[in-house]
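The other protein chains are all here in position, but one chain of the complex has been omitted.
Now for chain A:
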Amino acid sequence: MYMEAKNVKFTYMVGSPFEKTALQNINLTLEPNSYTVLIGHTGSGKSTLIQLFNGLLKPTDGSIQIGNREIKRDTKQKHLYDVRKDVGMVFQYPEHQLFHETILKDVAFGPMNFGMSQEEAEKRAKESLKLVGIEEGLYERSPFDLSGGQMRRVAIAGVLASNPKTLILDEPTAGLDPQGKEDIMELFYKWYEVSEERSIILVTHHMEDAAKYGDQLIVLEQGGIHLTGTPKEVFLQGDRLRKTGLSQPETVRLLESLKDKSKGHIDTLKFHLNETVDEIVSFLRKDQ
């Protein structure tokens, strides 16, 4: 879905001693069927920005366009409700939102809120649970009996079940083991590839994931946009990234230090392990 932020400003707790402007002068466009990654130091405003893109917050100034709807500071709550049908959101630690007696009912909560019949909602719920890899034997169990990783999957299924066009992910893999992290990131990519209609916005502190999955990277710093571009464009600017407290992916850092030490010709912008190995091998061959 097409999304755009026009001159957006957002201030928390307007008119209190804790007033805090979290975002300023934000101008962005997100094309349909794109995979956008937001990176930035802690407190740079990533979570605030994505909440604006799903109608949970309204801009203090400027406007947000989501599909053909526009959100401004005076947009009615009912209008925002419609936005959320199309934009799903997986929060950090989404397992904290589980509440129903059974896993199946919990996952069907979203679709039913958005007006599906119970039958249809349960059908959707089962599809989503299958997608995230929860076995059928667990459907009637309480979500609180699961392990942390399984709870995370159920919570993600609960968001996917509403069949959003755009999926927003706020550090969805925080606190998981490396294999679990990779599985979940792959799962989102699989979901994304199914249809031309689907887009993803990912917030992450993992430069490796940002480089691997993103078509477009947005670097936030202190509530403003610091850099945007493709992963290659962004990760080429190592110094500018380090200034904001970020780094390049490990593969790039490895190749860069190799390049520095050897003064050879190396293309440092490799984000996948295979590409990196190939680059090193071809460098070693050339050397001999």
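Here is the rule we go by: a contact is a pair of C-beta atoms (placed from the backbone, for glycine too) under 8 Å apart; a residue touches a chain by one contact, two chains touch by 3 or more; residues count from 1.
Convention: contacts and distances are computed from a predicted model.
Missing chain, UniProt protein name: "Energy-coupling factor transporter transmembrane protein EcfT", from among "Energy-coupling factor transporter transmembrane protein EcfT", "NitT/TauT family transport system permease protein", "Phthalate 4,5-dioxygenase reductase subunit" or "2-oxoisovalerate dehydrogenase subunit beta". Check A:K78, A:K263 or A:R285 against the missing chain and you find that the one touching it is A:K78. From the set A:N113, A:S257 or A:S282, the residue in touch with the chain omitted from the display is A:N113, counting the whole complex. Residue A:N54 is the one among A:N54, A:S128 or A:Q248 that touches the chain missing from this view.
Within the complete assembly, A:G88 is the residue of A:G40, A:G88 or A:P249 that touches the hidden chain. Considering A:G40, A:P59, A:G158 or A:P249, the position touching the chain not shown turns out to be A:G158 (whole complex). If you put the hidden chain back, the residue from A:Q97, A:Q222 or A:T244 that touches it is A:Q97. Although one chain is hidden here, its contacts on chain A can still be listed: residues 12-13, 15-17, 51, 54, 56, 77-78, 81, 84-85, 88-89, 91, 94, 96-100, 109-110, 112-114, 144, 158-159, 162.
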